[in-house]
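Shown here: the complex without one of its protein chains, the others still in place.
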Amino acid sequence: MTKTYCTTESNMWISPHTGLVTSLPPAPRSSFASDNVAGAHPLVFEAMLAANAGHFPAYGADPITQRTETSFRELFDEDVVTQFAYGGTGANVFALASMLRPADAIVCTSHSHINVDETGAPERVLGTKLITVPTRDAKLRPSDIEQVSSMFGNQHAPQPGIVAITQVTELGTVYSPDEIRAICEAAHAVGMFVYLDGARIANATASLGGTRAALRSFTRDAGVDVMTFGCTKAGGVFGEAVVFFNKSFTNRSIYVRKQTTQLHSKMRFIAAQYEAMLKDDLFITLGGRANAAAMKLFNSLHDIESLKLATAPDANSMFPIISKPEREILQSWAHFYDWDTSINQVRWMTAWDVETAEIEAFAAGVREVLD
Amino acid sequence: MTKTYCTTESNMWISPHTGLVTSLPPAPRSSFASDNVAGAHPLVFEAMLAANAGHFPAYGADPITQRTETSFRELFDEDVVTQFAYGGTGANVFALASMLRPADAIVCTSHSHINVDETGAPERVLGTKLITVPTRDAKLRPSDIEQVSSMFGNQHAPQPGIVAITQVTELGTVYSPDEIRAICEAAHAVGMFVYLDGARIANATASLGGTRAALRSFTRDAGVDVMTFGCTKAGGVFGEAVVFFNKSFTNRSIYVRKQTTQLHSKMRFIAAQYEAMLKDDLFITLGGRANAAAMKLFNSLHDIESLKLATAPDANSMFPIISKPEREILQSWAHFYDWDTSINQVRWMTAWDVETAEIEAFAAGVREVLD
Amino acid sequence: MTKTYCTTESNMWISPHTGLVTSLPPAPRSSFASDNVAGAHPLVFEAMLAANAGHFPAYGADPITQRTETSFRELFDEDVVTQFAYGGTGANVFALASMLRPADAIVCTSHSHINVDETGAPERVLGTKLITVPTRDAKLRPSDIEQVSSMFGNQHAPQPGIVAITQVTELGTVYSPDEIRAICEAAHAVGMFVYLDGARIANATASLGGTRAALRSFTRDAGVDVMTFGCTKAGGVFGEAVVFFNKSFTNRSIYVRKQTTQLHSKMRFIAAQYEAMLKDDLFITLGGRANAAAMKLFNSLHDIESLKLATAPDANSMFPIISKPEREILQSWAHFYDWDTSINQVRWMTAWDVETAEIEAFAAGVREVLD
Partner (left out) sequence: MTKTYCTTESNMWISPHTGLVTSLPPAPRSSFASDNVAGAHPLVFEAMLAANAGHFPAYGADPITQRTETSFRELFDEDVVTQFAYGGTGANVFALASMLRPADAIVCTSHSHINVDETGAPERVLGTKLITVPTRDAKLRPSDIEQVSSMFGNQHAPQPGIVAITQVTELGTVYSPDEIRAICEAAHAVGMFVYLDGARIANATASLGGTRAALRSFTRDAGVDVMTFGCTKAGGVFGEAVVFFNKSFTNRSIYVRKQTTQLHSKMRFIAAQYEAMLKDDLFITLGGRANAAAMKLFNSLHDIESLKLATAPDANSMFPIISKPEREILQSWAHFYDWDTSINQVRWMTAWDVETAEIEAFAAGVREVLD
């Protein structure tokens, strides 16, 4: 990768358009590469510190974990079972392993995190094929379930057993409650179950109304069987929660959790983070902040036609188009990821702690290069 | 389990020996059930908080992780590769998965954590048989390697590929550097590799001299190929480190880490804990404290013959004999685990933060019931 | 599926075109559904019977197996290692398991048998992701290898390690020796290895010249690392052979064979079939017969435009287009499989023992319905 246009030290660069040497404004202190570049919210840390005092039983038998399980039941207004895990990939694998029957396959979009971002962990740990459905917007549809139904009864094909969707999707779109309900109905009608990867559940909840009722509308009420409730991206240090609405899958789940390496000994430190996140709906507040930051960035830049930012972001990311010379200048100045180089697509994503001044600084640099 | 002898509320109990009603002293505030009942050391938390400021690249590309990798090279005075994981089971699985060749089996003692305490995670994630060797003291010996060598070349048997040992062992014993060197030599002589589960490496190091040279003597110098360097039990919040002395196993290890669900996004929070642990050899200090607490407990009680505490603890645990009625009284008063009920064996274990007064309180209760 | 047009008992049907009731000619006694509908060649059975006399060591230590290993070395004029397996899926899994390194992925076309016809056996037994490449003709190309190369070094992606191709492909096409050589060169250039699924190697060899030199040209000479050499479809009872050109993969393969359930105890009965198949190049003769049958069928029908049989078959199958009402009539009369119902595509395939009269009978029925 030649970077002849860019001298990062001095922010001097030669415009690929004009050939003139010019300078970029100071880079933002925030990163727009991902939401996992941010640290944890102070209240999360405070809760962990409070949990540090004294001796407590390990592996979830401590009072903080037990209190937090109750908090989840209140959050969903239902007798859900909540079991904590270490991270996103692990929580996905643990949850899916609890749900799978012999020879089941998992239906998901080709964009799904379990398909493209987990180094084959599902295939390795689950021993299961992912049946991937191509989509434009990373949203699965009931018709996709209908289509894979042709595999039922064919002994040469694994049997579609679980529909796995992601909310917020990997392309930053958000399923409506009706869309998820339709998927659940289509899946249940043919004997399949629905798993929701909620690594960005905070952003989705904020996007769909910002209330507990909103959260329930696209999970419990829509018919989701099992979901993860992400903490790390929302403003945590580590840890994910698996929430079982369909409790038939909890018969073996505590064993499956350990077997898939997801049982933390000092569980209180995960539970404490969730206690802080659920208190006064902090997770919704933080998800909303990340979303608002993305909207501000969109508003600052969507007039630049070459970016092709047609629609406002549903949550905390957008996927603009930037030509190679221009994106290389910008990535050297303030790193962000290529998404689909075949169409010059990149990803911008905002974390819970991004401030307006940083958004403005980032937008100014982008405008400087692209305008 | 009937608990007729015990009324925990009042600490009143009826002696199984005398039939008299009497009372137990106040229970200790510390638990002697495990070392994972303790929280984290303040310096560890301080380091995590310091790491919380601002945005950093995820997945280990942050400066704290990179600094800590250097600290490990200094610790071992060798160009080791260190890769962080979430927890003990996960680190074991990740490390072993990086080492295994097709049809390899793992040789370990029947007491080993990977065999009895991980819910079959190695079999599930590695797809590998554990060849378990019975031992009296949870220590593997070169002769065990010789014995399994009969499997080489037999197409009906998996091929012994890795020797997995645990230091401190699951029975609280500590291998001498010579013992580990002999194992490594025997393994290497027949083309096998040696993995050391160092979940309690801090206690082992303190036990064997309490210096960095001591640590090296039974790991790097002894010929260990790959090890874990435990943080959580030593006084951390979460996280384990896998240290590769034999770097041929690092060709694929970063992919294997993610594939085995052990890659943390906000890696800086694991690295920061290790930075604190390695600074001024804090891990040795904390391991030494836990060991000293166990020694104090031993010294307080080893005169009670029925406990059969013949030898002083090598590290931070002991495995006394207590009859069922007596241990039920004591477990209700201050919980600890049964170990081998067939011989009335229990486990007492001390954490890094146990204070002398708590040891005395525990010993007083034990003496009250047993004497 | 309504079958209003068809009365199989009387071969009477109502034409979807004319609405007239008419009759089909007598159905062929041969099936054009697959090549595994045929039995075994008499010489194969004769060899098995000859091998039945007396006691012989099991698991491949018998003289027939050893003779046949020599025959394979002569066939390829190279010091290859040949190991027998039970069936096609098992041979694929056994061979690939012998080749995979930790975190490897397998690159194949989306049409490949390992992807769509093995019920997820590769994912289950190998724990490995298949990276599927869309193609028009079921042939992988060097540019596909180039494209997946972007995954190298990305810790969130499994590492492309093996290119798996099928010869004859699942769409009946045959790679030229140059095409396979180009794939091997592209794969080896980036450190990948090439596996060839030769379930229809007999047909491919016949198609590419019908000599041992032809066979070598697209396997050994082209740079293939490991292949299967199919027996069952060619005219056998059961059994497949895995041939290792790259003998680095044989270090563990005999153990991997048993571990993947592919070691037959009475091995002589597989070896005897291969001995018969290699003698006087019987496999080429039989592959050639199946190919010739397909060519006859093509010549009989390719003038029917609606079938869209543009090009003559490379080997023993063709994939015509037939509308739903018409194919239902024909399938009831003489069963064959739908291939891609979204484009009304079906598959016709010929076995080694199909006679000209049967081809004529089949063609007559097809013409009756379609013309």
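Letters A, B and C name the chains as they come in the text, with residue numbers starting at 1 for each one.
Following the convention adopted for this analysis, a residue touches a chain if its C-beta (ideal position, glycine included) is under 8 Å from a C-beta of that chain, and two chains touch if they have at least 3 such contacts.
All values derive from a computational prediction rather than experimental measurement.
When the missing chain is restored to the complex, the residue among B:Lys129, B:His188, B:His335 or B:Arg367 that touches it is B:Lys129. Summary of contacts with the chain left out: across A:Ala33, A:Ala47, A:Leu75 or A:Ala97, the touching residue is A:Ala97.
Summary of contacts with the chain left out: across C:Ile14, C:Ala33, C:Ile304 or C:Ile321, the touching residue is C:Ala33. Set against the missing chain, the residues A:Lys258, A:Arg289 or A:Arg327 yield one that touches it, A:Lys258. The missing chain, though absent from the display, is touched by one residue of B:Asp35, B:Glu118 or B:Asp225; that residue is B:Glu118. Touching the missing chain, out of C:Tyr195, C:Phe218, C:Phe249 or C:Phe269, is residue C:Phe269. In the full complex, chain C touches the omitted chain through residues 29-31, 33-34, 36-40, 45, 48-49, 51-58, 86-90, 93, 118-121, 124-125, 232-233, 237-238, 255, 258-266, 268-269, 335, 351.
Within chain B, the residues in touch with the undisplayed chain are 103, 105, 116-120, 123-125, 127-129, 150, 155-158, 341. Where chain A meets the omitted chain, the residues involved are 59, 97-98, 100-104, 127, 155-159, 251-259, 263.
What we mean here is this: only the chains that are shown with their structure count from here on.
When each chain is reduced to the mean of its CA atoms, the one lying nearest the mean of all protein CA atoms is A.
Chain centres here are means of the Cα atoms, and by that rule the chain farthest away from chain C is B.
Work out the mean CA point of chain A and of chain C, and you get 42 Å between them.
Residue positions of chain A with contacts to 2 or more other chains are 118-120, 124-125.
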